[in-house]
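Here the complex is missing one protein chain, while the rest keep their positions.
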Amino acid sequence: MIRTEELVLNVGPQHPSTHGVFRLLVKIDGETIVEATPIIGYLHRGTEKLAEDLTYTQIIPYTDRMDYLSAMIGNYSLVHAVETLMGLEIPERAEYLRVIVMELNRIASHLVWFGTYLLDLGALTPFLYAFREREKILQLFAEISGARLTYSYMRVGGVKWDVPDDGWIGRVERFVDEFQRALEEFHTFVTGNEIVQARLKGVGRYDRETAVAYGLTGVNLRSTGVPYDVRKAKPYSIYDRFDFEVPVRTEGDLWARYLLRMEEMEQSRRIVKQAVKQFPSGGEIMARLPKLIRPPAGEVYVSVEMPRGEQGVYVYSEGKPHPYRLHFRRASFINLQILPKLLVGENIANMVAILGSIDIVLGEVDA
Amino acid sequence: MADEQFMTRLVAALRQAFGETVVLEAQVNPSMYGAPLLYVQTERIADVARYLRDEPSLRLDFLNDLHGIDFPDRMEVFYFLQSHQHGHFVALKVRVDRENPHVPTITGIYPAADWQERETYDHFGIIFDGHPNLRRILLPDDWVGHPLRKDYVPHDEGV
Partner (left out) sequence: MKVILEVIIFTILVLGYAPFAIYVHRKLLGWMQGRVGPNRAGPYGLLQTIADTLKVLQKEEIIPANADTALFRIAPIIAFAPAFIVFAVIPFAPSLTFADLGVGLLFYVAVASISTIGVIAGGYASNNKWSLIGAMRAAAQMISYEIPLVLAALGVVLLAGSLNLNTIVEAQSRSVWFVIPQILGFVIFLIAAIAELNRTPFDLTEAESELVAGYQTEYSGVRFAFFMLAEYVYLLAMGGLIATLYFGGWLPPHPALAFIPGIVWFLLKALIFAFLPFWLQATFPRARVDQLMTFAWKWLIPLAMVNLVLTAMAKAWI
């Protein structure tokens, strides 16, 4: 009779594959996980509390630091809420600039996911190839906003900076054309790889009912066959002017989520391509607004589609320069809840793969 | 207009199922995609949520958001429900006593509420009765006070 004992393994907060300061307490029997308990809050900065003493413009930099991989869309989520409350009309040129930078940011964010996910699976090279492409986007962002990661580019009523010179739009167009080749390269090198497929197919599977019950959004939900994308379900900005698809798969496993994120990069590329074509040659980039923004009293709850799912912003305004209450529904925070359920019965290698496929950003989980 | 009709139908259905007093107030909020915003009797929130989820014509199966708000005289919990099948939304609110904040949990109906209720407990001290694991989530376990309450004073142990 062999006596075996369960081992409590402390994964994180410092671990190469937790993508930040995330801690997971797993009980393992051999290499099989019996129980997993996520522990979060290591990066909690109290954004919602801080925001109550700040003007709306001052809150924008805090949205950069939630999902720091897609700060442009994070910026937009806040200004979108305030603009909805104020009923503002946004200048055409600003809307196009917003869509261009948001979709480029979605590509950049998915590229980080792609690189780090393959790193989780043990492949080193895709990471560098992905970052090579992301670097080009960051360069474009640095030119238009002056920052590579925390842009604070959006303002209530428009955007902060106009395109730096006439060549910028052309450089964006060149990038999206070249990026198609890079995507093909990724598919050749990674998607077709036998080991990648063996690692991903059939692992970390959940069905549609579970996904909906756990409130999953983004790719995590779309991998189970629910075609829910905020850009289509609750249209915002000028997304109705572009022709793009919401990729959906029904397998619900890691492989489906991998393919969907790859496909989303292609769709974002299409949107940027169209936006660049339609980009107005002149016009304002800011609506006429007083220096100090005082939205009317009332409450608003609106959502945007972040690379990781639906980000909801709730603002309760008393008509003062500061929000009375500001709440962010962070996609990563809610998506992460399903993790303990998925991990039971998996081994450590799959644990890393499943966590990576949920695709969390700890700045967003902990806010 | 359609939003108004949807709200009227919804309120009537709820009142029929749970009695007149279940919905305290109702209004359409255009800043929430025209979702009806209903103030629901606090003790009935779990029943209402279950009804909204299971009723075939509503199928509000997706809990989009759950959070608290603190006011000088009361606290509120905000729920935003959504239907993937029908594509409509409903916002619910319950009023909570500041001194003795208790709300029935909806984790049994929406597993997604688990962490969001814990977060609300963490920030506001609202106790969700029946929650399987109501502990602090973002703040350390030994934190004193609930910081998103407006009268929160940081606890200083002194050096």
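Some observations on this one:
All chains are identified by letter, namely A and B, in their written order; residue positions are counted from 1 within each chain.
Basically, a contact is a pair of C-beta atoms (placed from the backbone, for glycine too) under 8 Å apart; a residue touches a chain by one contact, two chains touch by 3 or more.
Everything numeric in this text was worked out from a predicted model, so none of it was measured.
Note on the chain not shown: across the whole complex it touches A. Among the residues A:119, A:137, A:275 or A:293, only A:119 touches the chain that is left out of the figure. Looking at A:80, A:93, A:155 or A:199, the residue that reaches the missing chain in the full complex is A:199. Across the interface with the omitted chain, chain A contributes residues 7, 9-10, 15-17, 31, 118-125, 128-129, 132, 189, 193, 195-196, 198-199, 347-352.
As a convention for this text, only the chains that are shown with their structure count from here on.
Chain A and chain B have CA centres that are 26 Å apart.
Within the complex formed with chain A, the residues of chain B that make contact are 29, 31-33, 35, 61-65, 67, 69-70, 78, 80, 84, 87, 91, 110-112, 114-116, 119, 123, 136-140, 147-148. Residues 40-41, 44, 46, 48-49, 84-85, 212-215, 226, 228, 233-234, 298-303, 310, 312, 314, 316, 324-325, 327, 329, 333-334, 336-337, 366-367 of chain A touch chain B in their complex.
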